[in-house]
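Here it is, the structure in full.
Only a single protein chain was left out; the remaining protein chains are all shown in position.
Let's look at subunit A:
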Amino acid sequence: MSRPRSQAEYLARLVPPSVAGLRRRSLLAGAAGSGALLGTGLLAGCGGDDSGGSGSKTVSLGSNQSDPKPKEVIAKVVDGFQTSSGLQVSVNTVDHNTYQENINNYLQGKPDDVFMWFAGYRMRFFAGRGLAGDLSDVWGKLSGMSDAFKKASTGDDGKQYLVPSSYYPWALFYRKSVWQQNGYQVPKTLDELTALSAEMKKDGLVPIAFADKDGWPAMGTFDILNLRINGYQFHVDLMAGKEAWTSDKVKKVFDTWRGLLPLHQPDSLGRTWQEAAQSLQQKKSGMYLLGLFVAQQFNNDEQDDLDFFTFPEIDPSIGAKALDAPIDGYMMARRPKEEANAKKLLEYVGSKAAADITVKNDPSTLVANGEADTSGYTALQKKAAELVGSATEIAQFLDRDTRPDFASTVMIPALQQFIKDPTDIDGLTNSIENQKKSIFTD
């Protein structure tokens, strides 16, 4: 051999060993691998809590608050509970998205005694399927919770299944400095919003920042237009599959949105909400419809410059009092190991004491307990609390108010399709309605 032998051997070793068997076995495995995704317990981090069943001094808590800041807040609330009750809490924190994606397996396996979740259809769904514990007696001991929160925590059978802890409203956010400089006024009607947007365009701003790469932010736009045009009850019925997507009411929502699309930031399907929020932060956009968490994209010294207003009125007979304000809270597993301790923990997280700890430590959320000491709120938080307090109805957001399979596999592609091509509303609503009928079968 003229070629250096070592080189050939070196390369021979680089051939992945799997290649030898790649011919048919891997081809099959690749195809069937998608099948193997089924039923596998993906939730490695979620299930097993072996803190000993007999010791009555413990309780476990499944948390989806995986970001450093909220995680720290939860730790402080848990500390407060441990000090006041003398019980030990083992917190099992799982990445937020992973938690959400694996919730079905998690709840059917060995869930923690208490787990975090949110209000809305999905809470009622788990309650209806018997995967969550009845908390009516805990609610009997809670004080400071408004009726709106109680309603949002109630399942289809009239019992409570959730203890709300925090919430945040969706609104149109803007920078005060930009608006003062240009002399903009908060619009009260859709016409005023359109006129304001035209002015902003003249001033070289993108009127409404917009991003929908991840699929869910556009749901906020659909929700608020639907709430303003058709009202809260229609929103609830539409989300529950009781109203037809092909109705004129839904078409009017899309039609109005089509009129507003030119005022939105173009090419939104490739942009993340963080990038859109930064365009607001960098004073390139005039306003942005998003949840209170938009403040995360602003520096500390810019927080006071951030303000918001609720989406203006479209139909005077409907008004502008309803809004999306998703509620986060705690639920109990169907068969908790330590039921008494779990209920004590749930009582505590709904109490004024826990709310006070949260207020002191987390400026990006609002606490559910009305008795909490909110003097620690920032100006933005105070205004947000007032806005939600004055709301006549509170919706939970499209993907929390409807079936998750419908929201993720039908609505996300449909709304993206609409943003891509807003002309064919009839075709779009037909397609949604057909898919809805095949999903909402029971």
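We adopt the following convention: a contact is a pair of C-beta atoms (placed from the backbone, for glycine too) under 8 Å apart; a residue touches a chain by one contact, two chains touch by 3 or more; residues count from 1.
Please note the rule applied: contacts and distances are computed from a predicted model.
The chain that is not shown carries the UniProt protein name "Sugar ABC transporter permease", picked from "Protein ImuA", "Sugar ABC transporter permease", "STAS domain-containing protein" or "ATP synthase subunit b". Of the candidate positions A:190, A:205, A:412 or A:425, contact with the hidden chain is made by A:412. The omitted chain makes contact with just one of the residues A:75, A:269, A:318 or A:353: A:269.
Check A:241, A:363 or A:404 against the missing chain and you find that the one touching it is A:404.
Only one residue from A:215, A:363 or A:422 touches the chain missing from this view: A:215.
On the side of subunit A, touch with the chain left out of the figure occurs at residues 1-3, 7-9, 11-12, 14-15, 19-20, 22-39, 42, 100-105, 108, 122, 129, 131, 213-215, 266-271, 275, 278-279, 404-405, 408-409, 412-414, 416-417, 420, 431, 434-435, 438-439, 441.
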